[in-house]
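Here the complex is missing one protein chain, while the rest keep their positions.
The first chain written gets the first letter, and so on, giving A, B and C; residue counts start at 1 in each chain.
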Amino acid sequence: MFETIKLYYHKFGTPKYFYDLTSKMLPWLIGFTVVLLVPGVILGLGFAPMDEEQGHSYRIMFIHVPAASVAMSAYVMMALAGAIGLIWKMKMAEIVAKCCAPIGASFALLCLLTGSIWGKPTWGTWWVWDARLTSMLVLFFLFMGVIALNNAFESAQSAAKATALLSIVGVVNLPIIKYSVEWWNTLHQTASIKVTEGASMPAEMLTPLLMCIFGFYFLFSVLVVVASRAEVLEREQRSKWVKQLVMVE
Amino acid sequence: MLETGVESQLISPLLEAKSLLCERDDRVLFEELSFAITAGDITQVEGPNGSGKTTLIRILCGLSSAYEGQLSWRGRPMSQCREQFCQQHIYFGHLTGIKAPLSAEENLRWMAQCRGSSLKGLALDNAVDQALAKVGLHGFEDAPVYTLSAGQKRRVALARLFLEPVALWVLDEPFTAIDRNGVAELESIIEQHAKQGGAVVLTTHHELSIDPSHLKVIRLGDAREGL
Amino acid sequence: MNPKRKQRLIIVLGIVAGVSAAATFMGVALQENINLYFSPTDVAAGKAPLNKRIRVGGLVVAGSLKRGEQLDVTFDVTDSVESLTVQYDGILPDLFREGQGIIANGKLIESGVVVADEVLAKHDEEYMPPEVQDSLDKAKAQGKYSADL
Partner (left out) sequence: MAVEPEMTYPSLRQGLWAIFKRDLVIAFRQRSDLVNSLFFFIMVITLFPLGVGPEPEILSRIGPGVLWIAALLSTLLSVDSLFRQDYEDGSLEILLLSPQPLFIIVLGKIMAHWCITAVPLILVSPLLGVMLFLDAETIGVLIVTLLLGTPVLSMISAIGAALTVGLRKGGVLIAVIALPLYVPVLIFGTSAVEAASMSLVFSGQLAYLAALAIFSITLAPFAIAAGLRISVSG
């Protein structure tokens, strides 16, 4: 059992196998993305009921919440892939980790921009030093640090190791940062417990939101896979199988 | 001095490399490189510029882990005996590691302490003085190193070789910035070290005047090992 | 014990000691109720110094808001045990409402009266966090869908 897992792990770790496998998987991933995201966005932006307090402006949530979620996961995934690459010297993990950084940073930026657009009608200001805004901003900075470090190295091997170490350190710090920022922001809040008036999110809103969230995750995986495939081809351009592939096409 | 090495030299090699492979950003520097360094050997790594001489030296001394294949020290895999290996070899690279604001004596002392030397206090002071005398720096012990010339700085660094008996010397271009007399001296020092049962691995562009029958060569560049 | 094992043991013990000391301090910190402002009860108990810049917080008492001729206002703040009066000369934040939680920065001039130079309303909105579940839970609790982040 363990041996088979190990075997598959090594197999998957080789660039060629990854390339072949993802060739088969990619249409499915794209399919899921389209099937979830297109109706999700249409339903969310067009058909979900208007919110009684915020009117239509809340609809940006259907982009914003998934982007935030994916950005966080992207960072964790980058660190995990980096750790695997660092410990077991798995090339494929290094490539995936490298590709996660700019994509994750884009999602974090998307989250910040949509948050800011949402903030204007809701709070009357483009920016608030709110705990979640601030910690998303710090996450974006962490991504930028990783990207900057990666670009600074000439050798791809050292770059992969250095960024892996940095993203692991970042992941250890992420909860501390998030916690401290949230705690810092409570300055602006009272300890009073808010009286809640029950009533849940109607299904017409929940369904598109969930569709958007899953759709964004699939979108993320499509982007990572496409970017990694390009990276694989570039790194392995001298190998036999890539040459054959180019000949065939 | 190195009597401990004498017995082992007949039995097992000090440093052994089996099918080393080093890739630098998709370029194979060397592959299937196997050799053994036994006590008494002087081994020269040869090859044109860019053939990976320094890379191989850095792999051998443990500074770089960018290789595949096995390296072992006295029959044990390198990963299991890093501390022993570090204590029983000296690496001497392009950069000397000499701190300019410190005096020659202070430099050697921290280097010894950093190696975890068993010498302490007076014994260490004596060893330092003797080592400096050996490289012809008697009288310069207390001068800050920035007052010395480039060649003298190089000699301060070389004095490190004489602090304590060490089984293996790994020297990368040791003859840089040393005058003609110094080169001859250094060559005889290297030969003497080998005679006493030590081993030396070195790279150099300089034509060695060491008896070729004593000299082993690892040739890089044509991708196969010489030996 | 051989020296190598001994060295390893020292290192491992060091790490364990360090991490557990850090955890202990963390535990102490979490126990410690970090007060970022004085509650009306604290003020009534005389914990807050007079004539020094302090921060008080609590809920605005319904019906206590009195507007003066110009921008100056007074209102009472309570933590449902004690209450104190806040005097403020300035524009109240948009989110300021009776029954709402606020924070006021200012000086305590006599017992129970704070002259504020800054009044901050608690963010009424509960933000939707990035994590789906959390956001949905909060939205459920709030019954509305508000500005997230």
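Basically, a residue touches a chain if its C-beta (ideal position, glycine included) is under 8 Å from a C-beta of that chain, and two chains touch if they have at least 3 such contacts.
Values in this document were obtained by computation on a predicted structure and should not be read as measured data.
Every shown chain touched by the omitted chain in the complete complex is listed here: A, B, C. One of B:Q113, B:T147, B:S188 or B:S209 touches the chain omitted from the figure, and that residue is B:Q113.
Within the complete assembly, A:L142 is the residue of A:L142, A:I213, A:A227 or A:V242 that touches the hidden chain. Chain B meets the missing chain through residues 4-5, 7-8, 11-12, 58, 61-66, 74-75, 82-84, 86-88, 91, 93-102, 106, 110-111, 113-118, 144, 167. The chain not displayed touches chain C at residues 3-4, 6-7, 10-11, 14-15, 18-19, 21-26, 28-29, 32-38, 48-49, 52-55.
In the full complex, chain A contacts the hidden chain through residues 138, 141-142, 144-145, 148-149, 152-153, 155, 157-158, 161-162, 165-166, 168-170, 172-173, 176-177, 179-181, 183-184.
Please note the rule applied: only the chains that are shown with their structure count from here on.
Chain A has its Cα centroid nearest to the centroid of all protein Cα atoms in the structure. Chain B has its Cα centroid 49 Å from the Cα centroid of chain A. Inter-chain centre distance (chain B to chain C, centres taken as mean C-alpha positions): 63 Å. Within chain B, no positions touching two or more other chains are listed. Partner chain A is touched in their complex by these residues of chain B: 24-26, 66.
Those residues of chain A lying in contact with chain B across their complex are 155-157, 235, 238.
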